[in-house]
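Just one protein chain is left out here, and the rest sit where they should.
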Amino acid sequence: MRESTIMKIHYGTALAAVVLVAVHVLFRVTMMNYEDSLAYENVLANYKYLPYAIMLELILVLLSVHGFNGLRVILLELKQGRSYEKAVTYGCIAGMAGLIAYGSRTILMASMGIT
Amino acid sequence: MSETALAEEQSSTEVSSSKIVTLRIAKFNPEHDSGQQYVDFKVPYERWTTVLDAVLDVKKHLDHSVAVRYSCRQASCGSCGMKINGRPRLACFTKISELNSDVVTVEPMNNYPIVRDLVVKLDKMFANHKKMQPYVIREDSEITAPTKEFNQTPEQLEEYIQFANCIKCGLCNSACPTMATDSSFLGPQALGQAYRYVADNRDKGKYSRLKIIDESHGIWRCHFAGSCSQVCPKGVDPAMGIQLLRGYLLGFRK
Partner (left out) sequence: MKRNENREGIKGMANPGRYGIERFAYWLMRITGLGLLAYFIGHIYETSNIVNGKTAWENMLSMTQTTEGHVLLTLVIGMCVFHTANGIRVMLGHGGYGVGKPARPDYPYTPASQNNMHKLCIYASIGLAALAMMYGMSVLFGE
């Protein structure tokens, strides 16, 4: 993939994540008080509400892509070399995929009530 | 004019008064030294004395072995780039009096291999500059038949003339935070020059250059810290050129 394509994805995920994270945070502080919003029953209810669960999944994907690409950029600038750069790129893709898989598992299980 | 008036006029003329500054020069020969050593020299200076004058004074009277590269002494050749009090500057364009310091430390520019003392190897910068195809690319020519002039309006000239001021001194690459760690990065000098030709209305090589800079150690490794523009002694503003160039890749400019 061309670097410009990767960076367009980087900017796009950032902008989309800003909007969705703002909604996510507002849910914590506007629906009820902060402490109550973290109560087990309320959090579980959030997961079971499909639009919210979809939003969480989107945030998970957007921030994982943005975060791990940012990490890749920083690591590529720190050290150079063919094998190192390959390791960084594949390592970041693996990290991103792992985090998305782990987070999706939580969202899926919680929204289906498997607790 | 009366004698008194003449005396008053003379007394109002600023009289030169030499002051002394400590010039701390970093000495290092990679062939046999294990590390840089700083040697202090006391040098007299006037209001107009440049750092290059002071270094040459040391070379002439105190230590002939100091290695320094210089040529035009008027910020045109870009030979005497060095780190002066921690910031990359042209030695011939920096007056000691404007540094407001009793100690002036001169070191070789960062991010370039040291040849000796204050002299650095600029080969990589020139190689990256060449990679940018620093010439007008088009199939026809002004000199082959049928001869025709390539017209350019003053407004079209303004689009790139600022970037044509680059004297390839390398100060921008030395100040760049990405260059501090990334040995493969093209650098602000080369990227600024890529913009210079892309913005030239006579040039037809835009896509070829955009392809060259759109790689993993190309234009995307610039994060707009702007240090390159802050140290440029010719007002080239490479940071602006790079962002405008990136506008083409992002589709904001045609």
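Assorted remarks:
To keep things simple, chains are lettered A and B as they appear, and every chain counts its residues starting from 1.
Everything below uses one rule, namely that contacts are C-beta pairs under 8 Å (C-beta built on N, C-alpha and C of every residue); 3 or more make two chains touch, one makes a residue touch a chain.
These numbers were taken from a predicted model, which means no experiment stands behind them.
Although one chain is not drawn, the whole complex shows that of B:D53, B:D203 or B:D237 it is B:D237 that touches it.
Touch with the chain that is not drawn comes from one residue among B:Q133, B:N165 or B:S216, which is B:N165.
The chain omitted from view is touched by exactly one of B:P108, B:G170 or B:G205, namely B:P108. On the side of subunit B, the interface with the absent chain consists of residues 30, 86-87, 108-114, 120, 158-163, 165, 175, 177-181, 183, 199, 223-227, 229-237, 239-241, 243-244, 246-247, 250, 252-253, using the contact rule stated above. Where subunit A meets the omitted chain, the residues involved are 11, 14-15, 18, 21, 29, 33-35, 38, 40, 43-44, 47, 60, 63-64, 67-68, 70-71, 74, 77-79, 99, 102-103, 105-106, 109-110, 114-115.
The rule is short, and it goes like this: only the chains that are shown with their structure count from here on.
Remark: subunit A and subunit B have CA centroids separated by 43 Å (rounded to whole angstrom). Subunit B makes touch with subunit A in their complex at residues 178, 181-185, 214-218, 220-221, 249-250.
For subunit A in complex with subunit B, the residues that touch the partner chain are 2-4, 6-8, 11, 73, 76-80, 85.
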